[in-house]
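Right, one structure below, let's go through it.
One protein chain is absent from this view; the other protein chains keep their places.
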């Protein structure tokens, strides 16, 4: 029997706060839409704000959406209505670590402290992360500046270009 | 604008060891196939043995398969070829906790110590778990016996029947 | 300058349910006391029942006690009054994994599902675990029986004997 095997799909994480203004919402939706159009899976924290906008964009473009949630159970777990796979982790805010590991590359949009934790954890383990109107960071001693984009198109283009090559063996 | 919203999909976890004999392989594949046929997502640990057989069954029946992996990066991460969504967690064996939280119900097939940890963690947080030729457990003080199935059909039927009802609000 | 360096101390984990009868309480207290008398640190889940009894025994014998807790903050976090170091993990029940990793050896006393998860996770990563009136387990395929003790003295003796040797390099 010949079984059809699959290669697991590229996953792009979009990180951002659970509340945002209309301009950031539109930007995040564009990012989500572009990720879906390139055939990748959209991963986010599954809640509102940037996460919901990105998931909405991807969902409307026919893409698969994953939300990484803090909860242990479906009951009481708030998920935005554009998430097809709600992945409950039971880790509380430690689920930010899962966001970072599960994505092939991350795009951080605006964002609060949770987003900053994801940017930092991504850099800690050399996972590509692109900033789109997000944090400005200055370390002592200095660190190389992070890849930064001005538009949704640039951000998605940059994120895909930074993914570690997959062996086709 | 009317956006089409989705309800996040039912996820059934199939737990079992990374090596198994042909009979257990066939059983796990049947379980995977039946889960897919009911429209649910198959979740497993993403590796070989029972996990691969269940994913193969689900994949061949056209279902979506998720593997919850120990790794942080794609590089060096072994995934069975029937996993469409490889969800890297960077948690090592602590990812067993994610298997339990992420699934709406679990089916444990045969299985080693990792499987036992998932059975126990599931019971700890009142997540439904069905045993299919798996561990026999005796506690002091005694605990209620776990739901047990003799066939793949029974196991899947039982697992779906035990899922906590979802409010349609 | 000559700095006095320390070797980090041996840590023995005592696992058990958050409620227990008087006989199990006395047994756990004896185990805690014997661990302290051997100069090791007592680690437990920090709550009541077996955890409290073991911590009380160790504390009364002048030993150091660590409780690994589910919470993120001091506020609202219940700790038994014999814990000197309350280590909050913010992991919920996933903190059972920390119990297993943090201990050099584990003693499981009676116990419920949480205890069983710790036994299984310990075996999964080859961490020594001794059963004292705890679960009876039967796997398919069969697994080697776990080290079992009949008394507190035996359990502690066995636990120390199973610790992986530390290089004195």
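Read from first to last, the chains carry the letters A, B and C; within each, the first residue is number 1.
By our rule, contacts are C-beta pairs under 8 Å (C-beta built on N, C-alpha and C of every residue); 3 or more make two chains touch, one makes a residue touch a chain.
What you see is a predicted model; the values in this text were computed from it and never measured.
**Q** Considering the entire complex, write down the shown chains that touch the omitted one.
**A** When the entire complex is considered, the left-out chain reaches A, B, C.
**Q** I'm checking contacts with the chain that's been left out. Which of C:41, C:109, C:132 or C:155 qualifies?
**A** Considering the complete complex, C:41 is the one touching the chain left out.
**Q** What chain C residues would touch the chain not displayed?
**A** Residues of chain C in contact with the hidden chain: 3-9, 11, 41, 56, 59-60, 64-67, 71-75, 79, 81-91, 97-98, 100-102, 104, 125, 127, 164, 166.
**Q** Touching the hidden chain in the full complex, which residues of chain A are there? Just list them.
**A** Interface residues of chain A facing the absent chain: 93-94, 96-97, 110-114, 116-117, 119-121, 123-125, 133-141, 143.
**Q** Provide the residue numbers of chain B that touch the chain removed from this figure.
**A** Given the touch definition above, chain B has residues 72, 90-94 touching the missing chain.
The definition used in the following text is that only the chains that are shown with their structure count from here on.
**Q** Starting from the mean Cα coordinates of chain B and chain C, work out the distance between those two points in Å.
**A** Averaging C-alpha atoms per chain gives centres 29 Å apart.
**Q** Centre to centre, by mean C-alpha position, how many angstrom separate chain A and chain B?
**A** 25
**Q** Centre to centre, by mean C-alpha position, how many angstrom separate chain A and chain C?
**A** Centre-to-centre distance between chain A and chain C: 39 Å.
**Q** Quick check on chain A: which residues sit in contact with 2+ other chains?
**A** Chain A, residues with two or more chain partners: 72, 90-91.
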